[in-house]
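One protein chain is absent from this view; the other protein chains keep their places.
Think of it as A and B in the order they're written, each chain with its own count starting at 1.
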Amino acid sequence: MKFLRNYWYVAAETKEIEPGQILSRKILNESIAFYRTKEGTLNAVQDLCPHRYVPLSLGRVQGDDIECGYHGACFNGKGQCTKIPGQDTIPDKANIKSYPVFEKYNFVWVWMGDPALSDDTSSMPDVFYMHDSDEWDANVGLMESFPAYYELLNDNFFDLSHAQFVHPETLGGGRLSEVFRKTARPGKVSSLAENEEGCVFEVSENKVLTEIHVLDSQLSPFFHQVMGKMKFGQENYEGNLDWLLSIEWHAPCITVFKPFIKPAGAPKDEGFYLSWQANIVTPETESSCHYFYSACQNLALGNDEVNKNLFEAFSFAFSQDKVIINGQTSCLSSYDFTQEELKSRVTFPGDQVTGSCRRVIAKLMAEQERTA
Amino acid sequence: MKFLRNYWYVAAETKEIEPGQILSRKILNESIAFYRTKEGTLNAVQDLCPHRYVPLSLGRVQGDDIECGYHGACFNGKGQCTKIPGQDTIPDKANIKSYPVFEKYNFVWVWMGDPALSDDTSSMPDVFYMHDSDEWDANVGLMESFPAYYELLNDNFFDLSHAQFVHPETLGGGRLSEVFRKTARPGKVSSLAENEEGCVFEVSENKVLTEIHVLDSQLSPFFHQVMGKMKFGQENYEGNLDWLLSIEWHAPCITVFKPFIKPAGAPKDEGFYLSWQANIVTPETESSCHYFYSACQNLALGNDEVNKNLFEAFSFAFSQDKVIINGQTSCLSSYDFTQEELKSRVTFPGDQVTGSCRRVIAKLMAEQERTA
Partner (left out) sequence: MKFLRNYWYVAAETKEIEPGQILSRKILNESIAFYRTKEGTLNAVQDLCPHRYVPLSLGRVQGDDIECGYHGACFNGKGQCTKIPGQDTIPDKANIKSYPVFEKYNFVWVWMGDPALSDDTSSMPDVFYMHDSDEWDANVGLMESFPAYYELLNDNFFDLSHAQFVHPETLGGGRLSEVFRKTARPGKVSSLAENEEGCVFEVSENKVLTEIHVLDSQLSPFFHQVMGKMKFGQENYEGNLDWLLSIEWHAPCITVFKPFIKPAGAPKDEGFYLSWQANIVTPETESSCHYFYSACQNLALGNDEVNKNLFEAFSFAFSQDKVIINGQTSCLSSYDFTQEELKSRVTFPGDQVTGSCRRVIAKLMAEQERTA
């Protein structure tokens, strides 16, 4: 299985790498040593010393370089070997691979493809300003080495009908599953009027946008509680709600949910975003990924309780997804289904949306192979 | 490695599956979801949703059906897909495999072969009425996923000479090993007179019966204690004992031991069955099995101490067998012996009895392949 390479992937939160420290993380099957100089500059090089094949992450930061912990060879952020102890000349083959890195939105991004193309930052979706803004509180969690093929997580985000069965308490309210299954149609997301119930998904070259409206409904308990507390100063809001949900997927594996709620029939300025939730998945190997999940809110800045409740609701929901995805991974491995067989499974209404994501990736993979 | 399919296998104790609950268990390499409706009806279907390959056992029981925990597809006890949420017609390929199940003797039995032949209940040995009778107390234990190929357990049950070396305290008493090794002969078990020492084994198409008599002997301490307590109201019986042991093996993997003891030379009605011990082995994979072991007694109905002592003696003996079988499994795997090589190992006296069991299975396997 191959990966899409000419993309910026999230490798870490910036705070995971302190000045003078090294972080080892495997991304697209490559072990990378991320290190920060004492002055704060971030570098990323192959986590392997070419001398005796020891992880450089077992060494230490010395000035601008990373020093191997076995016999002291040094490498700078460009992967150039700057020192072989006891020797004056350094052969070219002592140099190692380095990776373009970029810090933005409080994340460390790494470019896994042709360095010459790394100026293209379009795979770093600008939606993430919420992670690095005074106007939002961000609550980020990381599931390192989550044992699943990354497209299974995409499948999970795309098939909204799972919410009713997997997350009845939090994200699964009302007629979401029904509306998703019965009305999803391709089209411009702007074609779905604010007061129109339905679901539209809009596929472009490396993006899928989905807009779904569930109107005049009882949603999950969580939504009614937040509406009650945030708008009416009471424990709960028992009236019906309108739920306008925008979802942005950026190939290959970033999905942002923006659930907007308001009292049923109210004008839009009487409602608010419950949160913006980013799901950032970075493949580690063919069978594992790093999953950064975040819940951002601008309803009550600096309010620890609101932040905590939101993060816990989201973490709890993901713990439910985990059970399902783990089971799925174990079925797929014990039955040894090939990709071909995966295509011939039974199709359900709504699978066209999930399928659109799989097709975008397949097309981009084919393109990558053609130009390789 | 293949398995004998047209057999009823024990899948669980009935009490393992409560009303409204699902039990997942792998049998002959197939993951099966056993579920019981709220009314108590038991069903067994393939533990795999055909939509996205999620274990159905992660879902829930809804009425007569099992509902997938991911997107809510429903399946009835015949494996028919009864609901695809959001869709009116259901394609045939949404149906899944179901398994005939039957509850008898407090066990759940599952038929792993051609459903058309499942009326044949002859592989459900009637000896098991002790598990479901007012006249017996049954004490059942389960070793789930015991890591050994199931025929290694058969080998263990058949070669009685192991008792002297593996179970000196409990089941290994007296001259059992010697009698077994030196006198075992094929024949009608009825040909061994009650007062004759010796061992006879009787092979039929899918059964082997063994009768072994050890007379006028000091047996293991355990036997003398039980004789003392049960018959003479004293801590121990020091006199010699006669031990008449019947063993029934039912292909492929059920073995029942019925040890009868009496004071040496006494008429039969002065003795009693120490217990009836059933060893029910159900292959899980080529390298593991589920092992239900039970110790039933009718000497002191409802007597907790007697039941506890018996069960502990039996559990202890099996913990000793486990050490041996684990070691054997690890040798067989690290030496990578083929079945052919297994046949050419050194043969000991008594191996003809073990061999008879192996040969019955090989013949039934050959038959199965011929008619496949």
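The definition used in the following text is that contacts are C-beta pairs under 8 Å (C-beta built on N, C-alpha and C of every residue); 3 or more make two chains touch, one makes a residue touch a chain.
All values reported here derive from a predicted model rather than from experimental measurement.
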Sole contact to the chain not displayed, among A:Ile84, A:Met230, A:Ala266 or A:Val323: A:Ile84
Sole contact to the chain not displayed, among B:Asn29, B:Gln218, B:Gln328 or B:Gln368: B:Gln328
Residue among A:Gly20, A:Gly72, A:Gly228 or A:Pro263 touching the omitted chain: A:Gly72
Sole residue of B:Ser123, B:Ser161 or B:Ser356 that reaches the chain not shown, by the stated touch rule: B:Ser161
Hidden partner interface residues of chain A, rising order: 31, 48, 50-55, 58-59, 67-73, 81, 84-87, 91, 93-94
In chain B, positions touching the absent partner: 155, 159, 161-162, 164-166, 177-178, 180-182, 323-324, 327-328, 330-332, 334-335, 337, 342, 345-346, 348-350
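Keep in mind that, in the parts below, only the chains that are shown with their structure count from here on.
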Whole-Å separation of chain centres (CA-atom averages), chain A against chain B: 50
